[in-house]
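With one protein chain held back, the other chains of the complex are shown just where they sit.
Labels run A and B following the written order; every chain starts at residue 1.
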Amino acid sequence: MARMKFLCDADRCIECNACVTACKNENEVPWGINRRRVVTINDGKPGERSVSMACMHCTDAPCAAVCPVDCFYTTADAVVLHSKDLCIGCGYCFYACPFGAPQYPKVGNFGSRGKMDKCTYCSGGPEADLSPAEFQKYGSNRLAEGKLPLCAEMCSTKSLLAGDGEIIAQIYKERVVKRGYGSGAWGWQTAYKETIAI
Amino acid sequence: MRLGAHLRFLALGLLLAFAALPAAPASAQQVNPTANAVKEQQFLDALKGNPSAELQGRITIPDGKAATLERPAGREWRAFHQGTMVRIGAIAVIGMLLLLTVFYLVRGRIKIEAGPAGRTLTRFNAFERFMHWLTAACFIVLALSGLNVTFGKAVLLPLIGPQAFTNVSIVAKWSHNYLAWPFMLGIALMLVVWIKDNIPSALDLKWIAAGGGIVGNKHPEARRFNAGQKVIFWSVVLGGAALSVSGVYLLFPAFAGGVLNLQFWNVIHGVVGVIMIAVILAHIYIGSIGMEGAFDAMGSGEVDLNWAKEHHSLWVAEEMQKGHVPGGKLQPAE
Partner (left out) sequence: MSQKAKETEKSAFDRRSFFKALGAGATVAVAPAMVTPAQAVDPGKDETRARYKESDHVKAFYRSNRY
């Protein structure tokens, strides 16, 4: 069975932030929340690299483990989703997440920050596929439409890869071999306890 | 603790820049564009030395916190919260309940040996009882809603189902967040009103040496509060302070200075919380079924004279001298 992953080829990312914008638009993400973001490491220094990061849909996800109400579930595609009907907005997933993915729609204390929101790998939530209720709470469900997350699909430099982990790892390997360098599969060790050996 | 300092320390990831590694081999004619590029492996190496290392960069969106690319330290917190915390909590709460049950079976209810005198004197006035019950009522709700966070999904969730459990947990969360404030007020009031009677003294050592009258049958003398009660007082004041400080940070994450600090305060809050619950369980036991006549002190505020003589002989003597004991001048106890 295919295991969905994200892979940002930092040697191709030009920090255009189009993935960030595409995600916000495709999923009608609430104000103040960025499900995806681009972080530039060593900005302005020789060898700087930009990495596009969102929820990595971890294997044995820490957010799901610490949730006091067990509102998370992992799909057969290995996508980590959650139910906003069950979420109590306590913030524990936010403490546990290695990638800063969980966010809350309201500023303020944890008594009133609202339901957690994070990247859904463009595959909605527990509501019926492609229903208005699903879209309103979680955004689009491109996986159910036979597509991949929009951030990756529209990446202009083909830096951000999404899809079956084995296939995108193979694509990345081929790139590294061909061009002779690569800065690594950012976050893979932390999220999937594996890296891409080249 | 300097919050600014913490924030800057979190920027450790940036140091990676100074540990540039030799690049992958490239052919001699080619210019290698990645000769000193930052590599993920550098961060992974830094993590081995410091599991709390964070990888930070620069970001162009307004949310500055999003500049942290990776923070694997959450794994340690998760291991704590799902393992150690569950274990400490279970040992503290279930262990204390077992201990009290065994104690009750062995020792039974501690009776007023001389029997009730029928005459009473005032132990706690209305205001003292108000602040005690304010704190106590808040604490019971705070304790139950707090335990729900750690044990609810194992204990309650299978019983009532996901949606009902979420509804309960939301009410619990709101109660926890709002009752924290009257609880803190109660702690502060108790500190101010009772501290003068809770300064440790040499008498406490004698009381402890005599087993507090709990183990044997003799009653060591005590002033208004004996050593056992002083332990409860200081546990409540210090534990309450720790819970207050950590709780306020957890409630207002913007002031805590980052997720690593929130993890730290969460650990403090959880551990101190379950210890406090264990201490208070013992306190509830001895103040109710554990000892005849004890509940009246916080119930009506009027305690039986013989109870007072047995447990707080020096206090009764003081009260008699002040003429606070109804029924005329009695011989001081002993």
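Following the convention adopted for this analysis, a contact is a pair of C-beta atoms (placed from the backbone, for glycine too) under 8 Å apart; a residue touches a chain by one contact, two chains touch by 3 or more.
Remember, it's a predicted structure, so these values are computed and weren't measured experimentally.
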| item | value |
| --- | --- |
| Selected residue (touches chain absent from view) among B:82, B:122 or B:175 | B:82 |
| Listed residues A:88, A:148, A:176 or A:191, member touching the removed chain | A:148 |
| Those residues of chain A which, in the complete complex, touch the missing chain | 1-2, 4, 58, 60-65, 70, 72-78, 80-81, 123, 125-126, 129, 141, 143-144, 146-148, 152-153, 158, 161-164, 167-168, 171, 174 |
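The rule is short, and it goes like this: only the chains that are shown with their structure count from here on.
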| item | value |
| --- | --- |
| Chain A and chain B: spacing of chain centres that average the CA atoms, whole Å | 37 |
| Complex interface listing, chain A residues touching chain B | 11, 15, 17, 20, 32, 34, 37-43, 45-51, 53, 62, 65-71, 83, 85-92, 94-100, 107, 109-111, 180-190, 195 |
| Partner chain A, residues of chain B touching it in the complex | 13-14, 16-17, 20, 23-27, 30, 32-41, 44, 55-61, 63, 65-75, 77-78, 81-82, 148-150, 152-153, 157, 162-163, 165-166, 169-170, 173-174, 177-178, 250-254, 259, 262-263, 266 |
